[in-house]
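Rather than the whole complex, this shows some of its chains in their spots.
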Amino acid sequence: MSHHDSRMSGQSKAGEIWFPDLDVIILRALEEDVGSGDLTTRALVEPGVWARAIIEAKETLVLAGLPVVQRIFELLEPSCVFQPTFFDGERVPAGETIAQMEGPAAILLMGERTALNFLQHLSGIASLTRRYVDAVQQWGARIVDTRKTTPGLRTLEKYAVRKGGGFNHRIGLFDGILIKDNHIEACGGVGEAVRRARAAVPHTVKVETEVDRLDQLEEALAAGADIILLDNMDVESMRTAVRINRGRTMLEASGGIKLENVAQVAATGVDIISVGALTHSSPSVDIGMSLHVG
Amino acid sequence: MSHHDSRMSGQSKAGEIWFPDLDVIILRALEEDVGSGDLTTRALVEPGVWARAIIEAKETLVLAGLPVVQRIFELLEPSCVFQPTFFDGERVPAGETIAQMEGPAAILLMGERTALNFLQHLSGIASLTRRYVDAVQQWGARIVDTRKTTPGLRTLEKYAVRKGGGFNHRIGLFDGILIKDNHIEACGGVGEAVRRARAAVPHTVKVETEVDRLDQLEEALAAGADIILLDNMDVESMRTAVRINRGRTMLEASGGIKLENVAQVAATGVDIISVGALTHSSPSVDIGMSLHVG
Amino acid sequence: MSHHDSRMSGQSKAGEIWFPDLDVIILRALEEDVGSGDLTTRALVEPGVWARAIIEAKETLVLAGLPVVQRIFELLEPSCVFQPTFFDGERVPAGETIAQMEGPAAILLMGERTALNFLQHLSGIASLTRRYVDAVQQWGARIVDTRKTTPGLRTLEKYAVRKGGGFNHRIGLFDGILIKDNHIEACGGVGEAVRRARAAVPHTVKVETEVDRLDQLEEALAAGADIILLDNMDVESMRTAVRINRGRTMLEASGGIKLENVAQVAATGVDIISVGALTHSSPSVDIGMSLHVG
């Protein structure tokens, strides 16, 4: 394994995952785990010992976060060599090697847990997303995420959703308008809220509004909403909403959607299905790292 | 509701949850969600409007993270008034009010999602922990967490485990010795690894070692391990290990432990049961916030 | 002037200007100017001396940034009393008092330059924006900003544009699609680029594309661009573009627009006029602070 071929610092950054805050997130995670140093490794492993590490899928999964793993070891020790077998977005069968590394044993041990914590969490999101996406694939609906993300990890979690085949909703409060119950109440109705929003917001931003009942739908359409979110409606109401809309605007289903019912929801003809569980309740997938010294 | 009685900035800090990095974690989460500002609220809500917010449990849960919620709104606007009904560690029945707040409507809307993201995640951990703790209560075993935490949230997640009735394992690599397979291999055996660790580490730190097989147990005991982790053993082997140990050292069961089998594990007589799922796979619990203007 | 009435920390945050990163920006600015301490004040002013400061417009201006001034002194010393006469977005005639403060003389002197640097720069942007907005008011066109902002101050500068009566374009690369020459070349044509963008981006994001020539306009329209930017076109071409478009999509004029020709551009019927100079070349306006001790 040649050093030159396997150093990939460039690719990890040029790739889709990079963003200016990534190193800060990684260093904070390392700080939590490594703190003032790894007592066990300091006591037992000679600084000069070189080792090879193999990262392996312990269950079948959709991979997300591998460039984060690479970056962790790059930050710990630039001479570490990283060799991926799979790439983010790919399905990895149980038992397959995801990537191999070479570097000082002390460094590989120091970064192991932090690296796996990112990889297991992000691959967990990608894997769950893929199941939703597969479930609706015969209909045109997009599976999208929400703002119900883990504090501090939103950008990475939204990346994992894309790697699982999903799409992203707005990033936060700053890049999209979404009018909710509370706003509607404060404005005296959906129509008025949509009109005010259209008048005030940047021309580059779409105006989306929730509707709880079908009678609000026509009002929202008339006021020129770009997207209408059908909040916690039953499947029958969604089907009616699709009929009423006649393709005039984009319809998003939201609330109470699970793997068991997502296909039914997609079958109603809605354009977008948003699922909070992708990011707030996806279980971690099982990934291990084994070390080989000498 | 008097302003004086309900301001609680002091208590949130004096309480168990406070640590020097908490505000940084909160501000990073707000930065992710609020960024350069809340477009919807800016378009629809007058700055001067005051509102009341009610935080409500949508399912039965064990509460954790309420002081984080309070601190979020304190940082956004010191004049917000916060009135808790329940405290962290308490079981909240579905439909109950967890806390009430008063403050500018724009502020309450701006902080809502970030606050709920923390509260739903941490209460999810506390609620899951409580189920494990309840399952083993007739035996003496402690349920403890692991280092398999969400990057950036370890201190808060370990707090939530305590609030669910669990105990904490070591915080990270810096405050405890845990000798694993890879270390053992590098040292030529459990006994040698434990002896080296005892010689090198601070006198305040306990030495824990994994054993994968029963024949390693006696070697670890002889070398003076303070804690022995039975890694991925079946229940029968654990029972044998407890017999062999005869109370000489603390035994920790780890690996593959689920709600379904945790009672059996506890019944073997081990002292400690560590469960990674508490922090890496606990689903979010459902908590809502409703706003009342005027 | 009662202490209770004039403390405004809440309002400055509830107001439009607040965002999670504001204090960081202010503290970095103070760090630059104050560093390890104010040598002159330390040598000449007794710590206990209290003073009154008057902030005054030395020329007629549109105000922007007053809550930043207030926050600077709040951070330096919470007991400072701040009393505004005007609010952001208002036109202040030359010679008028903008705000008054009371506090320790040493604190008022320490914060003076930093406060004025923000206020003069942001009011400079608001004042220039207002001139553009006034120049086009008889037509419907919006004056909008660009990403040509001063590094580190984008959120505040875009706020100042709004306070001058302008609107904001996208915040950065993350919240809008704008296809430029280089992208078009890489994709083999406007139409293809727009189609790819529509397929890939979040459903909440509009797709905008530049066109340099009128023959690209029809292609962009056919591909479903949400906004079309007429890049560096002469007024005659813009007029033709408006005719071709027949209101099907939003048209934005950009490039080479100055106060002298902005009315002509607006008269063509374009919807949006973006002006980089609002943020990259607006001169500072003259504002002074005088101190009155005892």
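Assorted remarks:
Letters A, B and C mark the chains as written, and numbering starts fresh at 1 in each.
To be clear about the criterion, a residue touches a chain if its C-beta (ideal position, glycine included) is under 8 Å from a C-beta of that chain, and two chains touch if they have at least 3 such contacts.
This structure is a prediction, so every number in the text was calculated from the model and none was measured.
For this complex of identical protein chains, the structure file gives a whole-complex count of 6 copies, while the figure shows 3.
Here, only the chains that are shown with their structure count from here on.
Remark: subunit A and subunit C have CA centroids separated by 32 Å (rounded to whole angstrom). Centre-to-centre spacing of subunit A and subunit B amounts to 22 Å, using the average Cα coordinate of each chain. The centroid of the Cα atoms in subunit B and the matching centroid in subunit C are 43 Å apart. Annotation for subunit A: residues 171, 174-176, 202, 205 touch two or more other chains. Here subunit A touches subunit B in the complex through residues 25-26, 28-29, 32-45, 49, 105, 109-110, 113-114, 116-118, 120-121, 124, 147-155, 171-183, 185-187, 193, 196-197, 199-202, 205, 276-277, 280-281, 283-284, 290-291, 293, going by the rule given at the top.
Those residues of subunit C whose C-beta lies close enough to touch subunit B in the complex are 9-11, 13-16, 18-21, 154-155, 158, 171. On the subunit B side of its complex with subunit C, the touching residues are 27, 30-31, 34-37, 42, 47-48, 76-79, 104, 106-107.
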